[in-house]
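Remarks on the structure that follows.
The complex is shown incomplete by one protein chain, all other protein chains being positioned as in the whole.
On to subunit A.
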Amino acid sequence: MGLLDKLVTLFGLRKQEVKVLVVGLNNSGKTTVLNHFKAEDDKSTEIVPTVGFNIEKFKNQNVGFTALDMSGQGRYRDLWEFYYKDCQGIIFVVDSSDRLRLAVVRHELDLLLQHPDVAGRALPILFLANKMDQRDALSSVKIAAGLGLDRILDKPWHICASNAVTGEGLEEGVTWFTQQVRQVGQPGNRPSRGGPLAAAK
């Protein structure tokens, strides 16, 4: 898509601002993921559990992202839905070593997908199977199966394994994500249908 891509970048999209919502259970590594994208001098050295949410800004391929780093603790999870309406993409971070809570992740994902502000919208969702470095981490394929991602037919989605501490796998994910939000931003340009195929391009 080289030429189109370049044109898109040239014409006005240079200042495209995209709001993304970063969700996932507590301790899944959301803050660590966002910390990786921040400019070198903004990076925080110590990451503590988020209370409520934080707003982080970063840039990727000339797209400016405003990320809402939501807290994943049980008592703050009901905050997520208030920001569904206003976002153009969702990054869903999963701790792939937390096998015990895979059922909880699935439940939260179901709630998210059934929410009126999300259902029926072609919101791109990036799943990060984080903490892939951990000994008992599940592969991204297993996570996708465990969460039943193949059910998502009306949204472009992509899953990739990542290590938020070293940044491994994050580039791949965010590149896909940037492409998707760009396409959504272009009228008449339907996003590619969901599934890992979308990322294979």
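Everything that follows uses one rule, which is that a residue touches a chain if its C-beta (ideal position, glycine included) is under 8 Å from a C-beta of that chain, and two chains touch if they have at least 3 such contacts; residues count from 1.
What we mean here is this: contacts and distances are computed from a predicted model.
Hidden from the displayed complex is a chain whose UniProt protein name, among "E2 ubiquitin-conjugating enzyme", "Ras-related protein Rab-20", "Exosome complex exonuclease RRP44" or "Bardet-Biedl syndrome 1 protein homolog", is "Bardet-Biedl syndrome 1 protein homolog". Of the options A:47, A:79, A:111 or A:165, the residue whose C-beta touches the omitted chain is A:111. From the set A:19, A:57 or A:99, the residue in touch with the chain omitted from the display is A:99, counting the whole complex.
Listed residues A:27, A:54 or A:175: the one in touch with the omitted chain is A:27. Listed by residue number, the positions of subunit A touching the unshown chain are 25-27, 74-75, 77-78, 95, 97-104, 106-108, 111, 136, 146.
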